[in-house]
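Take a look at the structure set out below.
Every protein chain except one is present and positioned as in the full complex.
We just call them A, B and C in the order they show up, numbering each chain from 1.
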Amino acid sequence: MSNNGNTSKGKIVLGVIGYDCHSVGNKILEVFFTEKGFQVTNLGVMVSQDEFIDAAIETAADAILVSSLYGHGLIDCQGFRDRCVERGMEDIILYVGGNLVVGKTPFSEVEEKFKQMGFDRVFPPDVDLEEVARLLEQDIHARRTGKH
Amino acid sequence: MSNNGNTSKGKIVLGVIGYDCHSVGNKILEVFFTEKGFQVTNLGVMVSQDEFIDAAIETAADAILVSSLYGHGLIDCQGFRDRCVERGMEDIILYVGGNLVVGKTPFSEVEEKFKQMGFDRVFPPDVDLEEVARLLEQDIHARRTGKH
Amino acid sequence: MKGLERIQKEAFLQERETVLTSWPTGKDVDLKEAIAYQKQIPESKRFSLAMEEAKRTKTLLTQPRAGVALPEEHIRLLKYLEVEGEADLLPTTIDAYTRQNRYTEAQEGIEKSQAAGKSLLNGFPAVNHGVKVCRQVTEAVARPVQVRHGTPDARLLAEITLAGGFTSFEGGGISYNIPYAKKVPLEQSIKYWKYVDALVGYYEEEGVRINREPFGPLTGTLVPPCISHAVGILEGLFALAQGVKSITLGYGQGGNLIQDVAAVRTLRQLAEEYFTSEGFTDYHLTIVFHQWMGGFPEDEAKAFAVIGWGTVAAVFSGAEKVIVKSPHEAFGIPTKEANAEGLRATRQLIHMLTDQSMPESSELTRESDLIREEVKAILDGVWKLGEGNWETGTIRAFQSGVLDVPFAPSLFNLGKILPARDNDGFIRILQPGNVPLGNKILAYHRERLEERAKVEGRPVNFQMVTDDIYAISKGHLVGRPRSSSSIKIGSQR
Partner (left out) sequence: MKGLERIQKEAFLQERETVLTSWPTGKDVDLKEAIAYQKQIPESKRFSLAMEEAKRTKTLLTQPRAGVALPEEHIRLLKYLEVEGEADLLPTTIDAYTRQNRYTEAQEGIEKSQAAGKSLLNGFPAVNHGVKVCRQVTEAVARPVQVRHGTPDARLLAEITLAGGFTSFEGGGISYNIPYAKKVPLEQSIKYWKYVDALVGYYEEEGVRINREPFGPLTGTLVPPCISHAVGILEGLFALAQGVKSITLGYGQGGNLIQDVAAVRTLRQLAEEYFTSEGFTDYHLTIVFHQWMGGFPEDEAKAFAVIGWGTVAAVFSGAEKVIVKSPHEAFGIPTKEANAEGLRATRQLIHMLTDQSMPESSELTRESDLIREEVKAILDGVWKLGEGNWETGTIRAFQSGVLDVPFAPSLFNLGKILPARDNDGFIRILQPGNVPLGNKILAYHRERLEERAKVEGRPVNFQMVTDDIYAISKGHLVGRPRSSSSIKIGSQR
């Protein structure tokens, strides 16, 4: 867990959901978003929905960035937004990225499924992280200024 | 040009049609059909329709085996059967094989086109030559006994 | 057997009771019947024999990874890989819920897959399916089949699949914990795996040989050979101590041909040395080479290139088996077609290279010597920490970082070691953490990395590591900074 000081662009919680052990991308995301000036709480791999939400509440996070690489993304992420609502975090920004479903699938299909589940943005593994950082900054700004 | 003596299964003329220089397969076909007991007249590469027919007439051949590898097969083979008819060889067996058209094309399409042009049998490059020898023996037998 | 103890048969049989009652399907395992069943499996389907034959004839066998949620679909998949993929050996890859003993979630995955009409699980949930279904799988194919997974506690999985006719079982107490789990103490997983090895030892005593294969590549990402070798040798010792006789140690491709060839050679030599000096003699050792285990390029044509290079290294290394990737690797679990494509590309190259060999060279000798020294330094450290016991040594070594796997998710891994490539693409150690390699060796690693840094005009730092992690997926071996690539025209794109 790292903190880039008071110039923070926002507070985010990172982690890999479910029983997924893929730790390499997660370590890179931590370093990347920290360098970009976000305050990062990294929960590492094998994180449950409630662990994500606990950490988000505890740190008063603006966004949760969920990774899923191993293919069980659909099952593991089901009801994530509902759970956030239940726990009073209805307006938290939810991003999800990685190899989200089992097998090579057109990304538009994947995106739609996860958007239906309440994720604000959905990313394929080859996403340009610079672009994600820009979007995240925007989204956090919009959330803080109540513009979303 | 080789001759396997009087046990011949039939007389055939071999060659690569048009302006096609692919000589390797042709050399192999010569060795193969000779070993199989056919009397082979091999005209080599770059053979015109008339050269094929001349050789067939001269040797009283049962069959002409045309190769085309370089893609111009459709253009080069056009009217081959008609030319045979014109020159009094209407009942000669005509086989064609190789990479007959430009580009990877479903073989059934290729086969149909060449059959329409009057070829009795059409073969892809990966044909089992043993099978061809069997068919050729049958076809020659049928032709000689007037059964086709 | 100096530094290890064999599990007591009574203790083992007692533990079995708990294991078999941990999920309903466990009750169908009858060890006597299972042994009888295993005995009637034809020799042509026995994994250990295929591996022995490969070693004898200097053949490289191909094996894919593959597993889906539902039995019929799984059988169709394996048959396809056998016929269209020309696979020599077959896998059954287990889903990730089963790997974490989450049989309830696995059941949900099975049901959802049935409903969806396609697999929503990333593998075959063998425990939920049980012994009978496993036998249907292993009986449906002509080749030997292995269980491939990543399970810290694989006791029930082993019971069910061995009774189910599988003749080889992948994994180990270190290699199926540190890269695959977060909160399982190493002591625990080593204990669980002692059970698995003892079960295999039990089959062995009863005349049924089961092949065991520790998972060599670990996190698959820039793992220095000395680290995975040390782990593999330790897991080999653990297995032999419980009566395992057919053992296959693994190595994941690094990407530099010389390092990869040196790695496989030294793995074989070192394992023999350590095994023998522990007093083991009547075992059969073979080596499996994994095609590139890190991030793949998305483009399928480029993925074929990576698969090809892995095959070249596998052949020249002299391994007995190669684990094959597919052109879908970067995206998701491959379709059966894509999986077979990877296998056929591999097959073609194996055959084209089978009559060729890597010539001896000073570079190869240098690298082999280096790896040998490194592994000995690490295992010396482990032995010292263990005060005469390899198991204790291993646990303490991970605690203290004497053994340290880069990028691993486990809380029981120190995670201080950092690898990076040198200017020729060899994987070197940038930060040793507490791995006791000694100053001479570390200076050599540093020197090679400084050489690269100079060429790239930047300091040796973490950016290099990140660049190297992405490199192959972005089309390179060494992750150069944008401006300094040595390819001029080619890299302008």
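In this text, a contact is a pair of C-beta atoms (placed from the backbone, for glycine too) under 8 Å apart; a residue touches a chain by one contact, two chains touch by 3 or more.
In this text the structure is predicted, and so the values were computed from the model without any measurement.
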item	value
Touch partners, limited to displayed chains, of the chain removed from view	B, C
Of C:L20, C:I110, C:L349 or C:V435, the one touching the omitted chain in the full complex	C:L349
From C:T62, C:N101, C:N122 or C:S317, residue that would touch the chain that is not displayed	C:T62
Contacting the left-out chain in the complete assembly, out of C:Q100, C:T266 or C:T311	C:T311
For subunit B, residues in touch with the removed chain	18-24, 27-28, 31, 44-46, 70-72, 74-75, 99, 101-105, 125-126
Sites on subunit C contacted by the missing partner chain, in the whole complex	50, 53-54, 57-62, 86, 88, 255-258, 297, 299-302, 304-309, 311-312, 340-357, 359-364, 423-425, 472, 475-478, 486-491, 493
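To be clear about the criterion, only the chains that are shown with their structure count from here on.
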item	value
Length of the line joining the C-alpha centres of subunit B and subunit C, rounded to whole Å	54
Whole-Å gap between the CA centroids of subunit A and subunit C	30
Centre-to-centre distance between subunit B and subunit A (centres being mean Cα positions), rounded to whole Å	67
For subunit A, residues that touch 2 or more chains besides their own	none
Residues of subunit C engaged with two or more neighbouring chains	none
